[in-house]
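Take a look at chain A:
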Amino acid sequence: MTPAPAAPLLQVNDLSIRYGKGVPLVEQLNFTVRRGETVGLVGESGCGKSLTALAVMGLLAENLRTSSGSIELEGTNLTALGQNALRGYRGNRMAMIFQEPLTALNPVMTVGAQVVEVLRAHRRMGRAEAERRAIELLEQVRIPDAAERFHDYPHRLSGGMRQRVVIAIAIACNPALLIADEPTTALDVTVQAQILQLLKSLQRDADLGLLLITHDLGVVRQVADRIVVMYAGSVVEEGAVDAVLDNPQHPYTAGLLAARPHGSFSAQGHRLADIRGAVPPPESRPGGCLFEPRCAHAQADCKAARPPRSAAGQDRSVRCYHPVGKPN
Partner candidate 1 sequence: MPRYVLRRLSQAVLVMLLVVIGSFFLVKMAPGDLVDVLAGNSDMTADQMASLRVRYGLDQPVLVQLFIYMSRLVMLDFGYSPLNAAPVLDVIMGRWPVTAILVVSSVVISMTVGTVLGVISARNAGNPIDLSISILMLVLYATPSFVIAICFILFFSVFLGAMPIAGFATVGTQATGFAYAWDVVKHLAMPVAALCTFYVAIYGRIGRASMLEVLKLDYVRTARAKGLPERRVIYVHALRNALLPLVTMAGLQVSALVGGAVLIETIFGLPGMGRTAFDAVFERDTNLLLGVLFISSLSVVVVNFVIDLLYMALDPRVELA
Partner candidate 2 sequence: MKKQLFQLDRRTFMAGLATSVALPGAIGLSAGSAFAEAQTPKRGGTLTTVAWPGTTYMNAAITTSGPESFLSPKFFDGLLGYDFGMVEKPALATEWSIAEDGKRVTFKLRPGVKWHDGEAFTSKDVAFTFMEVLKVHHGRGRSLFADLQAVETPDDLTAVFVLGKPAPAMLKALDGRESPILPAHIYAGTNIMENPANTKPIGTGAFRLASYERGASVVMERNPDYWDEGKPYLDRIILQYIPDASTRTAMLEAGQADIVFLNFLPALDTLRLAAMPDFELVEAGYETSASNQQMDFNLEREIFKDARVRHAIAHAIDRQWIVDNVWHGFGVAGASPLHHDQRAFYTTEGVPQYALDLAKAEALLDEAGHPRGANGVRFELTIDPTPYGDESLTAAEYIREQFRQIGIQLNIRTQDYAVFIKRCWTDRDFDLCLYTAAMGADPTIGVQRFYWSKNFKPGVAFSNGSSYSNPEVDALLEASQVELDPDKRREQFAKFQQIAMTDLPTLPVVHTTRATIGWQKVKDHTVDALGSLGNLANCWIDG
């Protein structure tokens, strides 16, 4: 079920994100998202996956900045653009869905107005036309009685419905890239499945590139084509979902799967019981392999320098001097 390889839609090259002039929170990040492809970005809380998503959107807080590397969307380097130019991409060529549907919508505006707003920001549309289109969008994300819900305020809608509205806003301008940051975490299990279903079908219909950020490996296996595993601000392993999950190369990925075969990272950031130690905070990251202090397989060279990114088969890479698992 691997789709035909296409030119990358999103290419993140050697991206670092720093807090002021301090140590990087995210370093040397590389990954790609292709058109029509779903990439699952996984990692524990605090590993930098949400930061990465915000960096792509150009929404980092003022005290954070991308200090090196590039983010290319459809060949344009977004890090080189000013806020005004970036604004033309946000909501238009790329869009984002957030974790908390309950707070993602402005409580004092009707849901309709919030959909109309994005349409009018990027498309030359009259009010009436935008409203018509907004209702279509609400229908498209399968909100019942969309024309009536249009006039409702967010607090009248359930969490699932609100997330649908957020999705409607995101897809309103037919973006090429959709970033979904833990889109189902805050929802009931039954609703989670519906939303994932919806995302999947929208992605398929519109040939979207979908970057799905999650801590839930189950979700990744269910929805994604490829997986990118992050640890302590860095990508440790990348590849096709089945290949990576069935045969992890990096000790961290392996440890994860061993600990939670079905699993889920802890949402609250508790350490994983089966991997000793804890994720080091950015300021006390080791000089060598980031995972070295916790790694059961660590050797002397692991302490010396960060392992380079090495290809481990087709479309597959790992950052480890001593990969585990069977070679592909």
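FYI, a contact is a pair of C-beta atoms (placed from the backbone, for glycine too) under 8 Å apart; a residue touches a chain by one contact, two chains touch by 3 or more; residues count from 1.
The candidates came about this way: all candidates are chains of the complex that A comes from, given by their letters.
Owing to the predicted nature of the structure, the values given are computational and were not obtained by experimental measurement.
Listed candidates 1 or 2 all sit in this complex, but the one touching chain A is 1.
Chain contact summary for the complex, chain A toward candidate 1: residues 57, 59, 83, 87-92, 95-96, 98, 100, 103-109, 117-118, 121-122, 153, 155, 166, 169.
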